[in-house]
Every structure is written in structure tokens, then in C-alpha cells.
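Apart from one protein chain that is not included, each protein chain of the complex appears where it belongs.
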């Protein structure tokens, strides 16, 4: 089961995002990817995690696995767009996929496995079954 | 009322902390200063904020004012030490002061006003009177 | 000599910009203020620092002094606007001033002293006299 929904998140690269080689220091890409992930859910109409914590027990979408392929570098002044979608819905996790572009130039591709995180009674994190209403909002095709 | 206690926090400057000019990008200095602030309290024996939230209602030490004078730049490979003390205890705030050094070279001086933050019933932040036991642990001279 | 020019830089606060207390971790404000500083010069038509390095010897605008007063906290989902201007032109430095707002709510005010940085023959940084053409682009009133 995949999704056809794709949401764009746009980023201006700033001077301070770049390293002494003059290019984006790569951890900043993960900063933007995380924002794009959250932006995807917001655009789909999923409420803030404080809300879902109360209604569904979901406190966020912790990352389990991430695989990123860097194709071209970027620098300050660049305008990037991050196309985000859910590539796969699983029972207790989902695959979120990103393409970071500068115009027609592919900068990087990233594929993540995330879970819907809840808390056990002792406060520790656990993976909840993907909530049906969230998957539906995000365009899961049944 | 001031304090004689001074605590040192040490920092290695990394490649990614530097900008395209090859020197530390200044927001990173505030990252380290905030860590030095917290380190000061830990070294003085003040428990984690989760603990003090339960015992004293203190959830942390939000910043109210900061004034920083940059004297020399730093770059990756540098080892910095941040000497931290409380310069003044007030009724509902305190002044925390920092000197960032590389060996004998002064990099910057910073003086902050912070509060002991609590939460009002509606969840908003408020300044609590400085808890006597915390000030005592931190060496307040009466 | 001051400036009447004011430029707005807008910021979306992201989940990862916030700390365990749920509010913006303050070094992130300095990240945005630095971007607003650079944005101001770009909007005024000042070229990239690589360009000015060749034409004027200016490699950037290093910070000498910053004073910030935090008035209200912000959290993820907030849209902030940073109004930026040059409050004063001096011979070898200038004062850049910022007001960070969330709608009508003042979040913080910041006043910085910056220099136009050049390099000495040994590679070290030095303050250059404020280039007349940059000040003119930025609306200096004579």
C-alpha cells in the first residue's frame, strides 16, 4: 500500500548552513528533511503531536532507519525544494521518501523508516500500529 | 550577593562548527554557553530539571537577556574552556557570566540574565523566586 | 548617520528547533538573526561575500558584540518575522538591529555591532572601513 500524495517543503540555504568548504554541512540536510517530514503530516491535516498524544497516544514519528544518497552539493543562496511522500505503509512503521532538488538538479535522495511513537507505562518509547485515520489523511491507497 | 564558585566546561571546536570563512559560526558559541550553564548547575549538585520540576516546580533556566562581546575568532581543532559563574543573585533572576578562552587567549565574554522557570496553571512560563537550596548549592554568599 | 531601510525575514519554527521544555532553544534565534542580517544585505543589492572579497576585500560581517532581550517564547508551528535595519553607521563598524515578532507579539529584540571583515596578509581577520558603496546601497542617510 503506497501513497500518491506528494508535498513540497522549500528551504533557503543560509551562510551558516555551510562549512569551511563552502558547501552545506550535511547534518543540516537532515534538519530540513525532518522539517519536511513534519510538514508533510501538517499539510495532510494531521494535528500537532501534543494533540495526537491525547487522542491516539502518538507523540511523534521517531526515526528507525535512514538511507541517503548525496548526488550534488548545495551552497548558500540556493533555494531547495524537498518533495516528500510516504512510499509504503507497514503495520507498525512506514517508509517516508524525499527528493531534494535545486531547480532541475537532484541534490540528494533519502528514504527513511519511521514509526508512530507512543510511551509505555514506564515512560519508554514504543512503536504503535499505524493509526488508520492518520494513514487515511495521508492518502493511503487501500 | 555573588558567588565565588567557578566551573570550567571544555569544548572541542569541530569542522562543522565553522562557516565558509573558516571560523566558528557564532550561534555555536551560544550552543556551548548554554551547555556550560547547565554544566555549572550539575557540577554544583543541582538535579536534572525533571527532578526539580517535581520538587521545586523549576523546569529550567530560560534566558531573559544576553550580552556578548566577541574578542577573537576560533576555528576547528581549537580546544576552548568556558569559565562559568553566577555573578549576581537577584530575587527572581540571576546573572550568569562566562569567559571563553583558548589557552591564554580570550575569545569572548558573555553575561546573561536567566530565571528559574515554572509553569502557570495555563501552561505558560513564569519566573519563580530563586530557590534558596539551589542558590546555596551554587555557592551564594549571604 | 542611520538608515530608514527595514527588511523583513520570515521564519517557520520547526519541531527540532525546540528543546525538551517545548520552546525554541535560544541558539536557534541567533541562527535566524544571522540569516536575517545576510538577507538584509542581499535585499539591499549587496553581492555575495565571494564577490565583495574580490572587489572590496570584504569577506563577511563578523560579529563584535550582541545584546539580546528575550520577551516571549516561541514554539514549533509559529511563524516569526524578523524586522532588520542598520541603526547606526560608524567608521569601522555598524549597528544592526532586529525585532522578532509573532504577529503582534514581540518575541525578542537584538542589537549587534558588526564589522566588515577583511584579511591581513597573514590571513588573520581585520575590520575594514565601512565601504561607502555598501552603506549607500543599504540606505545610509548622509
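Structure notes:
Lettered A, B and C in written order, each chain numbered from 1.
Everything that follows uses one rule, which is that a residue touches a chain if its C-beta (ideal position, glycine included) is under 8 Å from a C-beta of that chain, and two chains touch if they have at least 3 such contacts.
This is a predicted model, so every value here is computed, not measured.
Taking every chain of the complex into account, the omitted one touches A, B, C.
Considering the complete assembly, chain B touches the hidden chain via residues 12, 14-16, 31, 34-35, 38, 42, 48-49, 60, 76-77.
Although one chain is not drawn, its touching partners on chain C can still be listed: residues 15-16, 18-22, 25, 27, 76. Against the chain not displayed here, chain A makes contact via residues 20-21, 23, 25-28, 30-31, 34, 49, 59-60, 62-70, 73, 117, 125.
Here, only the chains that are shown with their structure count from here on.
Chain copies chain B and chain C are related through a rotation whose angle, from the C-alpha fit, is 180° to the nearest 5. The centroid of the Cα atoms in chain A and the matching centroid in chain C are 30 Å apart.
As a whole-number value, the distance joining the C-alpha centres of chain B and chain C reads 24 Å. Here the spacing of chain A and chain B, counted between their Cα centres, is 33 Å.
Counting only residues that touch two or more partner chains, chain A has 15-16, 76.
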